[in-house]
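Structure record follows, encoded as C-alpha cells.
One protein chain is absent from this view; the other protein chains keep their places.
Entry: chain A
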Amino acid sequence: MVRDTNKHFKFDWITIILFFLLVGFGWLNIMSASHTGTDLNYFDFSQPFGKQLVFIFLTFGLVILLLAIDAKFYERFSSVIYIVSMLSLVGLFLFGKTVNGATSWYAIGGMTLQPSEFAKTATALAVAKYVSDLNTNINSFKDQIRTFVIILIPALLVLLQNDTGSTIVYGAFFFVLYREGLPKYYLSIGVSIILLSVLSLKFGAIKTSIIALLFLIGFHFLSKKRLRIFQSIFILLVSIAISFGVKFFYQSILKPHQQDRISLWLRLEKDPQKLEQMKRTFAYNLNESEKAISSGGFTGKGFMEGTRTTGKFVPEQHTDYIFSTVGEEWGFLGSAFVVIVFVLLLLRILHLAELQKSQFSRVYGYGVASIIFIHFFINIGMVMGLIPTIGIPLPMFSYGGSGLWAFTILIFIFVKLDSNRINEW
C-alpha cells in the first residue's frame, strides 16, 4: 500500500477508504431517519441530512488541510492544542449553551460547536506527547499520576457539564497506557472493580463479599504466585468495602435517571408499575430501537422503506440511535457490514500504530483506536440493548458537524503521522 515514489500515495488508503465508507453510508441513513414528506430535496439545508452534506463537504477541506500540515507540527504543538482545548471546555461554563441538560455547546451564529468532541483529540495528543517523552517512565508512580491528571482534567470538565457519555470515553486511555507499560495490577484492579460493582448491584453486597472470599481462598491455594495471607485479607477487606460502597454510590451519588438505566440493564426493577413507567420514558427509545432493528430481518426493508424510521418511532434516530435505521432498512446484512467495517478500521489503525517507529505516533495511534472503539462499543451496544443507555454518538455515522470533524481530525492526524513514519529514524 505504501508507495515511496509518489508522495500523495504514502497515505494509508485502506484507513481513508474505510473512513469515507462509513461517512457515506452514515449519511444515507441520516437521510432516511430525518427526511419528512415525500418529495425529497437532497440539498434542503434546513434538514439534518442537508446540513450533514455540507459538513461532509467541509470535511474534505479539513482532510486536505490536516494532511498538508507538517507531521512534526502535531507533536510539537500538542501541549498548546491541549491547553487551548481545555480552555474551550472551561469557557463553556461562562458562554455555553445547554441542550438536553448538557452544557456542551458554543452557539456561533446559527451553528453550534461542541468542544468536548475536539478535546478527545487534544487529550490523545497530550498523552502521546507526555508518555513518549524520554523523561517519562510509566512505571513510576509519579508519572502515572501526571498522566492521569492530563486525562482526568477534560474528563471532569465534561462530567461537570452533565455529559456522562463523553466522560466515559476517557476510560479509553487505559488501553493506551496499558500498552505502554502500565503495571498489570491496574488491569486486575480495574476488572475487579467492574465485576464487584455489577455483582454487588445484581446480587447484593453480602453475596458479593462471599464470592470474593471464595475466590481469594481458591486463588490462595491454586495459584503458583501465592499472596501472603495479610495481602489476601487486605484485598478481601477492600473488596467488601467496594461491594458495600457501590450500593452507596449507586443510591446517593448517581442521579435517579442513571439509577434507572442501570437497574433496567441489570433487570433489578421488579415493580411492574415502575417498569411500565420506564418503558414509556427512557426505555422507550431502547425498546423501539430494538424493535426497529429486529423488524429489519435478514435483508431489511430497503433504503427509505423502514416503516419505523419513516414513522419516527425511535427518538434521536439520526444522532445516537442511527444504527437502528441501519438495522431496519438494511437488515442483518447491512448491520453486519457496518460492524465489520468498524472492526476492520479499528484493526487497521491498531496495526498501523504497532508499525510506528516513533513512540509518539504509536501512543497517539493507540489513542485513536481506543477512542473510536469505546464509542463503537457503547453506542451500538446501547442501541441493541446490551449495555445501559449512555448518550454517545456513533463515529462517522451520527448526525452532527462537531462530531464528524472531531473524528476526522482524530483519524487524519494519525494518517499524516503514519505517512511520515519513513522519516522517523
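Quick note on the criterion: a residue touches a chain if its C-beta (ideal position, glycine included) is under 8 Å from a C-beta of that chain, and two chains touch if they have at least 3 such contacts; residues count from 1.
Definition applied: contacts and distances are computed from a predicted model.
Chemist: Can you pick, from "ATP synthase gamma chain", "Phosphate transport system permease protein", "NADH-quinone oxidoreductase subunit L" or "Penicillin-binding protein 2", the UniProt protein name of the chain not displayed?
Modeler: Missing chain, per its UniProt entry: "Penicillin-binding protein 2".
Chemist: Consider the whole complex, including the chain that is not shown, and state which of A:48, A:165 or A:296 touches that chain.
Modeler: A:296
Chemist: Quick one: which of A:17, A:237, A:268 or A:336 touches the chain that's been left out?
Modeler: Touches the omitted chain: A:336.
Chemist: Which residue numbers on chain A touch the omitted chain?
Modeler: So the residues of chain A touching the missing chain come out as 38, 175, 178-179, 181, 187, 288, 290, 293-298, 301, 307-308, 310-315, 327, 331-332, 335-336, 339-340, 342-343, 346-347, 350, 354, 366, 369-370, 373, 376-377, 380-381, 384, 386.
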